[in-house]
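Only a single protein chain was left out; the remaining protein chains are all shown in position.
Moving on to subunit A:
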């Protein structure tokens, strides 16, 4: 997703000279493509995230479209008050781009894990929150972000994630996408769990369960109609996310269910409100914290 992001941003910047990129000293071997091509629209402001966001706001108030790139916790929480006041309150055209969704930086430790970002960014008025699940979604979101009005948070995974959608898929910010159609259960995923959700639909099919898969690449504005459509079919709903189960996809989907006036079976799979003290690569930490046991069997038994 990282490489797709920068490739698409360079492509957009070639067509639109309002685009700026700011980094608080992150992005070695990623951002050079942009820096070398547009040196007067690139700023490394040093290890100073608060200033990065404020400078971005000043540029945006001057008519620029500004992308600020860093690792998720630093681009969301380290400078949260600047994000709240300078971006959300002032409604400026700044895009906070966080790399390292969930446990992508697994062995780096919990300071680098991204487990609360969706919750805190989604409660900011004016903020659009995008959590693409594959490179096709990244490309569509970055491309549409250029002419999007107001601030955005874009949560990226790491690198070399496989394409789940076909390259021609039509994706729109704010509109959920049904990736697989099924009848017995509906799995909602967001961000970097799309790949696993896709794998699960295949495994469930092998075990005789027909599941549908919906990608919530935009967490705000949240496509409530997509959830209501599933509720109206009476299908059990599972949410799958690499984020705290508090405040993210599980919360957003359950809010829709709660207000629908209809009951539907609901199961949330995500980070169970803990910091990870587990050391290991992305998959290792994910398996220890979220996916312990035979989750597919657990799902089938639950159904």
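Remarks
What we mean here is this: a residue touches a chain if its C-beta (ideal position, glycine included) is under 8 Å from a C-beta of that chain, and two chains touch if they have at least 3 such contacts; residues count from 1.
Note that in this section contacts and distances are computed from a predicted model.
Missing from the rendering is one chain, named in UniProt as "Transketolase" (options: "NADH-quinone oxidoreductase subunit B", "Ni/Fe hydrogenase subunit alpha", "Transketolase" or "Branched-chain amino acid ABC transporter permease protein").
Contact with the chain that does not appear here is found for just one residue of A:9, A:60 or A:99, A:60.
Per the touch definition above, the residue from A:46, A:221, A:234 or A:272 contacting the chain not shown is A:46. By the touch rule set out above, subunit A reaches the unshown chain at residues 40-41, 43, 45-46, 48, 50-51, 53-64, 66, 81-82, 85-86, 89-90.
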